[in-house]
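Read the structure below first, then the notes.
What you see is the complex with one protein chain gone and the rest in place.
Chain lettering (A and B) follows the sequence in which the chains are written, and residue indices restart at 1 in each chain.
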Amino acid sequence: MVSLSWYLILAAALFLIGVYGVIVRRNSIAILMGVELMLNAVNINILAFWHYHTQLNGVVNVSGMVFAAIVIIAAAAEAAVGLALIISVFRRKNSIVAAEMNVLKG
Amino acid sequence: MNVQQVIFISFALVTVFAAIMVVSLRNLFHAALWLIVALLGVASIFALLGASFFAAVQILVYIGAIAILLIFAVMLTRNIMSDETTQTNRAWGLAVILVVVIFFIIVSQISTWSGFSQPLTDLPLSGQESILALGKGFVSPNGFALPFETASVLLLAALLGGVYIAMDREKE
Partner (left out) sequence: MNFIDFLKDPIMAIAEWLGNLLSTWGVSDSWSTFILYFLGAAVLGTLALLLTLIFIWAERKIIGRLQDRFGPNRVGPWGIFQSVADMVKIFIKEHIIPDGVDPVPYHLAPVIVVASVLMVLAIVPLSSTLAGSDLNVAVLFLLAVGGLGEIGIIMAGWGSNNKYALLSAFRASAQMISYEIPMAIVLLITVLLSGSMSMSDIVRAQEVPFIILLPLGALIFFIASIAENGRAPFDLAEAESELVAGFNVEYSGLKFGMFYVADFLRAFISAVIFATIFLGGWRGPGAETIPALGIIYLVIKSLFVWFLGVWIRGSLPRYRIDQMMMINWKFLTPLAILLLVLVMLTGKLVDNAGSFIQVVTMLVLNFILLAFAVWVLRRREKREKIAEIGSRSRPVARPDNILKNNMMEG
């Protein structure tokens, strides 16, 4: 029987790999990939606890599912806007290295 | 070791391996492909948890839309970062140590909770019960109608904002 701890450890591992990706990578699109990994790890966590509460209470726990759905929606919106921003900055400065996007002007 | 445990361990190993590949490969297109593998692994974990709706939505939204968007963005900004320059900045050693330490802190702290080792059995939900509950929760005023509508407005804003930001101004 798979216990709750296995899912939580998997989610923690995925989240921290995502954090490593965001901290260490120089390319902005690679940083976005790390963010997607983090959001997926959070989703695993939410759904594991949804299962736990549904199993304990016997009735379907709605808030867990709604939370996970809104995380997916927010991730989709953020990926779209983030990539639009990256492409727009790429057109100006011809570079997508995150460390070089350090001026607020123009 | 029953079948469920074997299936979980195999999918979990695939997901973690794919995630490590995503954050360490130089070639961005390969990293995007490994991201698709990781997303597939997460979808299978959702299916194991009994949230079949979310497994299907994960593949449909994340892989069918977001991953393809990432691949298009990688291809549009190619030839700028050549694959020979370093992909990682100078902080990578410290980051590895930090990540491992935080992992052990997290696991040790949440294992003190009483429900940590609760075995998860199959939910006694039949057919469309969970999806119906989700649907009703999304539109009932006592439920989550407001976050749902806010999320729709967020998607509309992201759609319009994305098109406007990435529009090619010189062609006007």
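By definition in this document, a residue touches a chain if its C-beta (ideal position, glycine included) is under 8 Å from a C-beta of that chain, and two chains touch if they have at least 3 such contacts.
The shown structure was predicted, so the numbers you read here are calculated from the model rather than taken from an experiment.
> Need the list of shown chains touched by the one chain that isn't shown.
Counted over the whole complex, the chain not pictured touches B.
> Out of B:Val42, B:Ile59 or B:Leu154, which is the one that touches the chain we can't see?
B:Ile59
> With the missing chain put back, one of B:Ala67, B:Val99, B:Ala151 or B:Ala166 would touch it. Which one?
Once the missing chain is taken into account, the touching residue is B:Ala67.
> Identify the residue among B:Val14, B:Leu33 or B:Leu98 that touches the chain left out of the display.
B:Leu33
> Hey, which chain B residues sit against the chain that's not shown?
These residues of chain B touch the chain that is not shown: 2-4, 29-30, 33, 36, 52-53, 55-57, 59-60, 63-65, 67-68, 71, 75, 127-128, 131.
In the analysis below, only the chains that are shown with their structure count from here on.
> Return the distance between the CA-based centres of chain A and chain B, expressed in whole Å.
Each chain's C-alpha centroid was found; their separation is 6 Å.
> Which of the residues in chain A end up touching chain B in this complex?
1-10, 12-14, 16-21, 23-27, 29-30, 32-34, 36-37, 40, 43-44, 47-48, 50-52, 54-55, 58, 60, 62-63, 65-66, 68-70, 72-81, 83-88, 90-91, 94-97, 99
> Per the contact definition, I'd like the list of chain B residues that touch chain A in the complex.
Checking each residue of chain B against chain A gives 2, 4-5, 8, 12, 15-16, 19-20, 22-23, 28, 31-32, 35, 38-39, 42, 45-46, 48-51, 53-54, 57-58, 61-62, 65-66, 69-70, 73-74, 76-77, 80-81, 86-89, 91-92, 95-96, 98-99, 102-103, 106-107, 110-111, 115-121, 123-125, 129-130, 133-134, 136-138, 143-144, 147-148, 151, 154-155, 157-159, 161-163, 165-166, 168.
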